[in-house]
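Chains shown are a subset, placed as in the full complex.
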Amino acid sequence: MTGGAAGGSGDRFALYDLFAAYGALIDAAEFDAWLALFAATCTYHIVPRENYERGLPAGLVYCDSRAMLEDRIRALREANKYNIHTDRHLIGLPHLTGEEGDATLVETSFAVYQTDQEGETRLFATGLYRDRIVVEAGRLKFRDKLVLLDTFAVPSLLATPL
Amino acid sequence: MTGGAAGGSGDRFALYDLFAAYGALIDAAEFDAWLALFAATCTYHIVPRENYERGLPAGLVYCDSRAMLEDRIRALREANKYNIHTDRHLIGLPHLTGEEGDATLVETSFAVYQTDQEGETRLFATGLYRDRIVVEAGRLKFRDKLVLLDTFAVPSLLATPL
């Protein structure tokens, strides 16, 4: 990875920081700061891996613009008043898979755990982030984020972003 | 992060190594080497996230000095003679959140799995390390480690540090 959005050593750390912040901000329910990790023009999709591989369009979340993503987050916050839980993201080392124009292509494994009000912690979902990452105003941002879920059977998906 | 305990690129790797060693040494039950990752003056607290956010003082483990932490570890070793299990830490990428005096503030997600004598592996706990990290004798050390557990319902907590 010598060109693209994440050349040099500082840029590589910036890439790692982007993912560390991504998970941390969801888990802390700091959704404005989380939104700031996305580019001004961005997409955010959650699709079960099986549907994606078969070319089925059915996504669980389908935000084709930043405005849609912001709307979605507003709705989640409202829903969360009634569905109290906390999230915990475990995110693997980013896997750089190539460049596409000015974007760096990155794939990253994740697991999300949820803890309910009774204090029970459960595995909620595992999957793969498939991202196009760009530099915007000197900082790395997600331009296109595709969340490929390992399962099509995710309960109560609306609760938070993944 | 240009100042503080983890400036430069080598220091960043040292930070990553500190966390890699932290989990590995617990999992290998090498508690003397694990203690050596803490500063001469240090604290180590385990607190359920909910208590912490409500400002409740009730912690599960509360070591306000290195002597207390060493005592605690001695007690755990004794207890472990009767509670045989093995740990496995999965620790995310450290999230640098700021500087405070000579300390770097770092937040890091973790999951701990335990395997019992019947060979069953279960998720034991997830949570967030909130650390103040300093340089001591040229090496990064934990000065204050706060283990925020996602749940207040942790069984058999005494078994090992987290």
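In this document, chain identifiers A and B correspond to the written order of the chains, with residue numbering beginning at 1 in each.
Here is the rule we use: a residue touches a chain if its C-beta (ideal position, glycine included) is under 8 Å from a C-beta of that chain, and two chains touch if they have at least 3 such contacts.
The structure displayed is predicted, hence computed values, not measured ones.
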Copy count of the single sequence across the entire complex, 2 present: 3
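Keep in mind that, in the parts below, only the chains that are shown with their structure count from here on.
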Cα superposition angle of subunit A on its copy subunit B, in degrees to the nearest 5: 120
Contact footprint of subunit A on subunit B as seen in their complex: 9, 12, 48-49, 90, 92-96, 107-111, 123, 125-128, 150-153
In the complex, subunit A residues that touch subunit B: 9-10, 13, 16-17, 19-21, 23-24, 27, 86, 88-91, 93, 111, 113, 115, 118-123
